[in-house]
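Read the structure below first, then the notes.
Of the protein chains in this complex, all but one are displayed in their positions.
Note that the chains are named A, B, C, D and E in the order they appear, and that numbering of residues resets to 1 at the start of each chain.
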Amino acid sequence: MKYIDEYRDAEVVRRIAERLAQATTRPWTIMEICGGQTHSILRYGLDQLLPEGISLVHGPGCPVCVTSVKTIDRAIAIASKPGTLLAAFGDMLRVPGSSGDLAAARSRGGDVRFVFSPLEALQLARENPHKEVVFLAVGFETTAPGNAMAVRQAAREGLMNFSVLVSHFLVPPAMEAILASSGNRIQGFLGAGHVCTVTGTEPYLPIARKFQTPVVVAGFEPVDLLSAILRLVQMLEEELVGVENAYGRVVEPQGNPAAAAVVREVFEVADVAWRGIGVIPASGLVLRESFREWDALRKFELGGVDTADDVRCRSGDVLAGRITPDSCDAFGRECRPEHPLGAPMVSGEGACAAYYRYRCSSAKPFSC
Amino acid sequence: MKYIDEYRDAEVVRRIAERLAQATTRPWTIMEICGGQTHSILRYGLDQLLPEGISLVHGPGCPVCVTSVKTIDRAIAIASKPGTLLAAFGDMLRVPGSSGDLAAARSRGGDVRFVFSPLEALQLARENPHKEVVFLAVGFETTAPGNAMAVRQAAREGLMNFSVLVSHFLVPPAMEAILASSGNRIQGFLGAGHVCTVTGTEPYLPIARKFQTPVVVAGFEPVDLLSAILRLVQMLEEELVGVENAYGRVVEPQGNPAAAAVVREVFEVADVAWRGIGVIPASGLVLRESFREWDALRKFELGGVDTADDVRCRSGDVLAGRITPDSCDAFGRECRPEHPLGAPMVSGEGACAAYYRYRCSSAKPFSC
Amino acid sequence: MDRHCPLPLENHDTVQLAHGAGGRLADELLGKLFMPLLHNRFLARRDDQALLPAFSGKLAFTTDSYVVTPLFFPGGDIGSLSVHGTVNDLAVGGAVPRYLSAGFVLEEGFPIAELERVVRSMAAAARECGVEVVTGDTKVVGRGQCDGMFITTSGIGELRDGVDLSCSNLRPGDRIIVSGTLGDHGIALLTARHGLSFTGSALRSDSAPLHRLVAAMLDRYRGVHAMRDATRGGLSAVLNELASASAVGIVLQEDTLPVDSAVRGAAELLGIDPLEVANEGKLVAVVPQGEAEGVLEAMRTCPDGTGRNAALVGEVVQEHPGMVVMETGFGSRRIVEMPLGEQLPRIC
Amino acid sequence: MDRHCPLPLENHDTVQLAHGAGGRLADELLGKLFMPLLHNRFLARRDDQALLPAFSGKLAFTTDSYVVTPLFFPGGDIGSLSVHGTVNDLAVGGAVPRYLSAGFVLEEGFPIAELERVVRSMAAAARECGVEVVTGDTKVVGRGQCDGMFITTSGIGELRDGVDLSCSNLRPGDRIIVSGTLGDHGIALLTARHGLSFTGSALRSDSAPLHRLVAAMLDRYRGVHAMRDATRGGLSAVLNELASASAVGIVLQEDTLPVDSAVRGAAELLGIDPLEVANEGKLVAVVPQGEAEGVLEAMRTCPDGTGRNAALVGEVVQEHPGMVVMETGFGSRRIVEMPLGEQLPRIC
Amino acid sequence: MCLAIPGKVTSIEKENGLRMGLVAINGSMTRACLEYVPDIEVGQYTIVHAGFALKVIDEEEARESLEIWKGLLGE
Partner (left out) sequence: MCLAIPGKVTSIEKENGLRMGLVAINGSMTRACLEYVPDIEVGQYTIVHAGFALKVIDEEEARESLEIWKGLLGE
């Protein structure tokens, strides 16, 4: 596969790892902000290739993981109403709400479908004129253009039986919140490559400067990730602060202006709550007033749905990089992929699930 | 079974048949107006016990058979709409409309249920508040009190998702039409016992007098039927005209006034079309204006549904007693219970179905 | 802590799609529910197939899918029914039932507790019939894609020596025997489905295994000509099939047909003929005239009681081949047709 | 005019409830559709069970229910699949497949033409596999109570002498062989179900019978330790089951795993691991080290081509019993978990 | 038309404002609306059509007419 296989070349990976070992003179704590990168790192065992001193901390970069329990509960409430159809991305179906997940709601008779694209949800609305079709529009900056396009298209077609339940997050405010938190250990960031495809690299410059923390935008393949880590370690060792781009084939400094424009047309910035973390100012997107007719929150009476996280779940600490998943007491015990307590155990990108799935070396509760 | 077994006593039946043979000096053509009686006659082979000269002619007394193609097509159209539920008595499901029957509509996805009682249809409306529940209210005088009660009860409860598609017929006008038709062969009538339970025997007196044709109200068991035939033959032989009651345990002269009152409250008399026969003046019931909110015809847009009978089907002649079913060219060939051309081949009470099912002696297309 | 020890099944109180997807939940359902309840050395191998010991003679092989509504009904449930039905198809072939397979199709959201109840009932029925459920499969389909649960069982039995039962074996003069009252199952199910109109009735399905009854009959007379269990379509369907396959006529005596009085009452009310209604614990046997009384006697005295109401109901004739005729108590005759299909109650 | 000659089937172009009710329409379906297409001397008896000739040795017996959506998919359909799957479960038990039963559950309104297409495909698959469908059953359920059609097949095969295959036979040092590319069926089905997003792909199910491949393998080396077809849950599920049943560890070499390039592309896009995805024409064999190359060679040269992409992908180890570990091309290791169940594509 | 079967009322109750009863037909029970037989009591026989009791059976009349027919047997 072009643009994939080249970046999985074992020999190149080995050479970069050697370089990295040479470049590292001191311990460094690095966060990959993006759950997709966490997934790649653990799938390829890249953490096993790093020199002793480099600690990778897994960030909150998975919209599935940080979507609030309240949003899940609302989606379940909508799906459970007669005459509604709730469409969601596949990985949303097993995210636990306060009691059960969307898959369970489906098994109780709710019409829940998974879609690959927001346009598939739109098509469901066209094909089911007698149903209210609600799309659970979750995402970071990467997914926002697609979700925005679906809403704008519904408006253009006058498709009134379509609406969206929005759960949209922005990465830079979360990075700032992590760096500003007491006890922060993060010394450098791997930037989320596909987020930057849309936003460009510019939004990270003020953060890098304010917190004196270098950022290297990284891709998702082993070569991409290791080379970005190498560059980040070089910057740390040389005490360079700034934003560099190690994913140039897909990320440009100014991002994708066409995409950003449609996002701005449909959404506006708001304070939103991140699951396990809490409210972060100006860290999310909500529908603009001009698209209120496609807002599921206005269409449906959802009073009373207001619930909190499971107290045993330390996803806040995991997502903020304060602990690794295997430091959570519930990890591998009460909390497992088939019965997750927290969202990070659900998504393939969730740090806890990736740990559980791939880590041979995590001491507890098993080893190989 | 009390009130059943006594009336199936083979020895009593044999003795009555003997009496009948003694009483019969000339050929007589008798119509049992009621399809239920046709069914009993053929199920027990009572026709085989009659003396040579007595011909039984099967009348139009089956509301399933005489419900118009248009009504069936309307029921199918309603059942095929999304969000509707059509409830009907079991034997309505296989009555052919102009293209297919309600069972076929169900197999194409229409929500069609069969019920034993109009009150079951009402209960379906209570249990399915998000559906429009339509009851196909067919019947003669016997079924009218139950159907009327369901409508009145819906009105009392304010059950606005319930309505009825009415196809109600009255027996005396059909008897008059048969007697008045050119080529009429009928010399005496067996009155329909359960119709008379509601109406009493009085409505038949003017008909008997006008056409100089005796009527004996009959029950449905072998003893009931044969004894009524015996009495009718005696009247014919003695040239008596009048109405007699051979089903006294269940029929009183004045009928059931409580039932008749509710029927009058809900329905009013109208000209209606009988399948295979055509319109007979004042021969049916329709909903009164005061119950129009429960009239399916007013609830649903059913324009364009207006269709005619299959030209091969001689059900009109069969129902009017002009021919026996096996005189129809389609009988047992194109028209069979699994693929009926006309309604009389559908209902267990239909003359054609009863012939097909039970008659060993019908020469064509098989014999035993 | 054992990394593979599954979570307690109680964590899911209903069936999830994942239970049918061949992963950890499927494993759990197998290990915690099916295997303990149906346990035997074949299932314990946990392989994709059971390896059965050699048989000495011919085998009988049969299958049926069970789609009954409601799943639990007076007199039985889909679990016991799916064992009885297949055991009976082996038995009426003259075989001793030995091994069953079971394929489950479950609807997402189906209560695990009800599944357990069904499998428990299946296990009890299998024990009673002397058969083992040696291999199985479970699929889960989405909500609304199956009506709760369907079960397909297949069965293998060992054919008795010297037995030759076939629906084409009927000869004029043979006697028709039915093993008991007709229509119980179908009428019980129809009324159970319409609880609003029928309530508190004494109607019960006759679901029962017939392998002991068949053994008693063949022990008495190995030369029985034909045997069928009278399931869907009832006695009418079986007799029409037999008459047609053997190109003979059949004449029934109406007065001799055993029908339970409650069933008769409900059938009159519904306008349905009990002869056309399904049974799940009744068979029809065709026996040469001289042996009919002996076979009947063996049936009536079969210790499990499945033949206590057995009756001689008619005979095979040369006339009207392919046709079944009923002689009424009044001396008249009517045709007993092959039923059309779905039993729809009449109201008028 | 023959009173029993049924109407042409064309009079019903869709399945009616009555087709499953054991009366005349059921008869018609059997006589005009199933029997002509699947014809053999067993079905021709029209009895409730097939009477099979005696076998000399042990039997293998298996069952599976098939609930695939869509019913017709690139590379196959539910008819051929229901034959291949059951033939394969017999084959990987070391048996020569002989007889099948088939239980159909049909949804009211299902097109007769599609039913015919399915049965025709089933018949062709059975012919190719050298098996006969000797007994069957058809039930019809109401609209909305089944997703078009479900088929349950059971199979009987004759066990080869001297073969002892079992999932508890794995020994350290054994080699793991897969017979070809992984994940084809599951990925083809998932993308076929979402035609809007996937269109014109080269993805095809690998549905195929493996009885000839197994014969070639066992002819080469009868002592193969274990064999499984890698259906639901894919390679991951099979290896985890094997490791667990034999209390051994398994180590895979990621670079050796055969995955078709189109499947790999779709799997990357869906965020799904092809190792966890169902195959319908692939098996996993565990072979003692010294025989592995020979068996592999026999597979690759099997004339029907079902083993042409066979590969040696790993080995059995003493360490980490019950656990499957993947060695990446980078020298790192990760756990290959038992899949959880339903395959949900990831988007983020 | 109008399949109507005799049975014995075994219990009476009010439901949704309607007088309803259980009617035994041999061991079989059916639920019927009794609004049209307002005077019926438990133990009496009625004729049931489509879930409605339409008439209290006249036991006296039944006995008398049957006796006439039974009388034929003695002849």
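Note that contacts are C-beta pairs under 8 Å (C-beta built on N, C-alpha and C of every residue); 3 or more make two chains touch, one makes a residue touch a chain.
On a predicted model such as this, the values are computed, not experimentally measured, just so you know.
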Visible chains in contact with the missing one: A, D
Among A:E157, A:E202, A:D271 or A:D329, residue touching the chain not depicted: A:E157
Residue, one of A:L50, A:M175 or A:A192, that touches the chain absent here: A:A192
Given A:G61, A:G284 or A:G316, the one touching the chain that is not displayed: A:G61
Positions on subunit A where the hidden chain makes contact: 1-4, 6-7, 11-12, 15-16, 19, 34-36, 61-64, 89, 116-120, 139-140, 142-143, 145-146, 149, 153, 156-157, 192, 194-195, 197-198, 220, 223, 227, 248-252, 256, 258-259, 262, 349
Subunit D residues touching the omitted chain (full complex): 191, 196-203, 260-266, 268-269, 271, 346-348
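Methods note: only the chains that are shown with their structure count from here on.
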Subunit C and subunit B - chains in contact with each: A, D, E
Most distant chain from subunit C by Cα centroid: A
Most widely separated chain from subunit E, with each centre as the mean of CA atoms: A
Whole-Å gap separating subunit A and subunit B, where each centre is the average of the chain's CA atoms: 69
Euclidean distance of C-alpha centroids - subunit B vs subunit E, Å: 21
Residue numbers of subunit A (touch at least two other chains): 103, 338, 366
Multi-partner residues of subunit D (each touching 2 or more other chains): 3, 16-18, 24-25, 142, 144, 323, 340-342
All touching chain pairs, where touch follows the definition stated at the start: A-B, A-C, A-D, B-C, B-D, B-E, C-D, C-E
